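Take a look at this one; I'll ask things after.
Every protein chain but one is kept in place in this view of the complex.
Chain IDs A and B follow the sequence of writing; residue 1 opens each chain.
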Amino acid sequence: MTLTSDNKATNTQELITATIDGIQMQVPKGTLIIRAAEKMGTFVPRFCDHPSLAPVAACRMCLVEIEGMPKPQPSCAIPLTEGMVVKTQMTSKVAEDAQAGVMEFLLINHPLDCPVCDKGGECPLQNQAMTAGRTESRFEIEKRTFPKPLELSTEILLDRERCVECARCTRFSEEIAGDPFIELLERGAKQQVGIATDEPFNSYFSGNTVQICPVGALTSSAYRFRSRPFDLVSVKTTCEHCAAGCSLRTDYRRETVMRRLAWEDPEVNEDWNCDKGRFAFGYLKTNRLTQPKVRNLDGNQIDALWPDAVDIAAAGLANAQGKVAVLLGGRLTLEDAYAYSKFARVALGTNNIDFRNRDHSEEEQQFLGSAVAGNHNSVTYKELENAQNVILVSFEPEEESPIIFLRLRKAMQKGNLKVTAIAPYLSKGLEKLNAEVVATKPGEEGKVLSGIDIVENSIILIGERAAAIPGLLSVALEVSNKTQSKISWIPRRAGERGALEAGALPALLPGARPVADASARSEVAKVWGVSNSKIPSEPGLDHSQIIKAAINGELKALIIAGLDVLDAPDPKLFSEAINAVDFVITIGVQENSLTRYANVSLPVAPVTEKSGTFINWEGRPRPFGKAIGSTNALTDARVLSMIAESMDLDFGLQIIEDLRMELSELGIWNGSKLEKPQFESKEIVDFKNDNVILSTWHQLLDEGAMQVGEEHLAGTQKSSVAYLSEETAKQNNLTTGDLVTVLNTRGSITLPLEIIEMVNKVIWIPFNSKDSKVKQSLGAKEGDIMLIEKGKV
Amino acid sequence: MSVKEITAEHIEELEVLAAKYPVRRSALLPMLHYVQSVQGMVSPKGIQTCATVLDLTPAEVAAVATFYTMFKRFPMGKHHIGVCINTLCALLGGDDLWKELTETLGIGHDETTSDSMFTIERIECQAACTVAPVMTVNWEFMDSMDPAKLKELIEKLKTGAPVQSTRGTLITSISDSERLLAGFNDGKVNDSPDADDSMLAGLRVAKERNMTAPIGKGVR
Partner (left out) sequence: MAEIPQMMRAFGTTFLSMFRKVTTEQYPEQKDQFPPQARFHGRHQLNRHPDGLEKCVGCELCAWACPADAIYVEGASNDEERFSPGERYGRVYQINYLRCIGCGLCIEACPTRALTMTNEYELADNSRTKLIYEKDDLLAPLQPGMAQPPHSMIDDFVAQDYYDGKVKAASAEQFAEIEILKQKKAQD
């Protein structure tokens, strides 16, 4: 049941005095009766009321008696006024009867199918029918029935006979998500929630409607009939899908996650989360590695016992004698990333470690080391909500950080926010933010950013894609300095910010300490209990340098953890590197294309089976506990400790408490940070007519590794299309509906073309969607110059 | 029966309607009437088109299109015939008219004859109780009807003989009426007869007797 949190009270602090049930109270002006009653401990029954949605008084369940008013009034829509005397069902027969009457009407056509209903057991209608309803129905004729369920999308099912027309779902879709794909259709007794013909409810936030539906009318295909509420054990967790850091409620039964819900957190995700966070957890059970594997002398991978596998790994690393590098994905927890960071320095004696398994640059490292690492709470969700001006650079909120999108939308609706996006076109998501787009070719963002007028105290949100554009991050820092605007870096993956703080970069130690700084090194060495000389003073190789060095035979061993080759900046080079290296250790949750190259493959625990912390884009730690314990899967840190032990090192990171203690002991560096990046932008050179610049970013729902095994969710993906401006299309003799092929020397992608209003000479395609896998097919990045031609069927 | 496609020309006319209003989405009702004049119904494609023109989602348009009973989601015949079934008309012969109509055409409420000539509908009060029982043909009034007149009316409409509304213009088709409802002037505003004595009798008597409306509470 929905309860109000303090942050949702009205802003005005002017107090008024009113009486509810004979108790005089002072509340801020504008407080709704239902909220005030709730505060004093009286729960007025309700369905349509939701603290995050505007009042509508649709269900009439919350009727109360107000002195001086001829009839009972809906308490969810009337604010208390000075001297108002209200009687709820606790003291008023009128209110009690009115509520009982409404309940009787609501139940007339409500089916008696609670035993088969997914909501049964946690259903406000069920509960309130017990508290506010009659014991026996007086309705004797047949109830109205509908064929059920109606598929609103592949993920959301509607059971029309259960609906009480509270309009929570439709209001959520319109007010919060900005996706009014569901509406109340028909009228009067026939009124029903529905979609337009052939226009499914494919909103990224559709799952929230299932959660706020006060009856079982909206259910999700994925959870349908899988369990009952009383089977489930609920644990508060943190979402591992993006850097938003949503609080989730993970419900599991018999050691299997059954569903995930948004856990209310006013500071972060409020009452909501996105469909990816809610529905994409099938990967936990798909292609899971459970057994260590080692390659035997014949070159075959065979199952091994943990001690053997660990010894072989340790021996392999010792053999490499420092010619080792560690490649991490961006999905590790802070603690695990820290363990790798320490392991690389202490056990391997190298700074060759990088968490950026995506397009990256030296400029980015400097940017992160100088402006992001150790800079906790630079910009917060709250600040976004109260901001006047937000500038988005290389960042598409709805696709790349949906909770930021929701918060920006909330701010925009309050009427105080102006969003300016430096992007090639006005996307649907930006449209919902009422954003102004400065149409920009990829590569020219820096030039545009320094050219536009920026009001002082704006907020600049810069996405991880900025790393692909030379000079952009340097310019962004300069601009933010000049305009006294805060700048915040928005990575996509959940573990990136944590890995940064953990020092999983070639030039950074934990706590934003530069490797090159002797006193920083000695601070770290002291905590680690090693001699100062143990930590190499020279910055190591970054991801792409590691790949290059491996191919050139300069490295002997690689530790690859929590990543898939398909995400790599260049999958082809990545594969070459793995083949060139003698000894590869992969540490991961799932089996993927990498694990079969491994000399030693070690399975570790996914987020549900360990505790840890994600640091979200704000720099806010989001710790979570272990949900499922019985699998005995090990954390990355534990595995590294075992390897270190086998190498006769006192590593000392066996349990989460060790890690957290060491991290807090290290704290944040207050000496001088990395130098600010000062890189030159590249001018876009003239190019031929059939050449265009590639613009691409991830869709929220795509072919990502952590969305496998979720067919229902996959059904709500956006279809893959390519965008061109009218002029560019005309120059290449293309029109809407044609197929267009984007190609380079590596390969090609063919997609249906849509002509939209956008900057000329640029083609936009999805980054990792069906039929459009930029890295796999093209090995390209944003800003690259591509050839286009008419596609063949 | 195939429903007529909405073409680029139609979209141009929809744009004309949308441009009439300070807030474009205000044009949705006229636009749906327009779609109905083109298609003889509001089809999913029609809903989609309105949504595209107004930058709404199809669901938002569908919510409006399904709310109002004047928008049909099945193909209408050439003529739309309504019979008022509210109390006064019903008592004064409306029920008989409805019975006659359904028996003659062999169809029921919101149904279309197989030859696509007629769609019939039970309609609510048309605010013309003075001339009850009231019928409408393509939303033009046919006042003071009786079963015999109804039979004749159907015959005429079937054969295409001219039918004059008692208070409106010559009956053409529902398509033309819908176009008018959409806001495209058909230039026939002066073709209708003026109000007759039965309409104005009350006003005349009130004036003769110097009657005024009672002054209610709260009126200054």
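The definition used in the following text is that contacts are C-beta pairs under 8 Å (C-beta built on N, C-alpha and C of every residue); 3 or more make two chains touch, one makes a residue touch a chain.
Remember, predicted model here, so these are calculated numbers, not experimental data.
In terms of the touch definition stated at the top, the absent chain reaches A within the entire complex. Residue A:120 is the one among A:28, A:120, A:266 or A:322 that touches the chain missing from this view.
Listed residues A:19, A:191, A:227 or A:731: the one in touch with the omitted chain is A:227.
On the side of chain A, the interface with the absent chain consists of residues 113, 115-116, 120-121, 145, 148-149, 224-228, 230-231, using the contact rule stated above.
Here is the rule we go by: only the chains that are shown with their structure count from here on.
Of all residues in chain B, those touching chain A in their complex are 44, 47-48, 51, 56-63, 66-67.
Contact residues on chain A toward chain B in their complex (touch as defined above): 179-187, 194-199.
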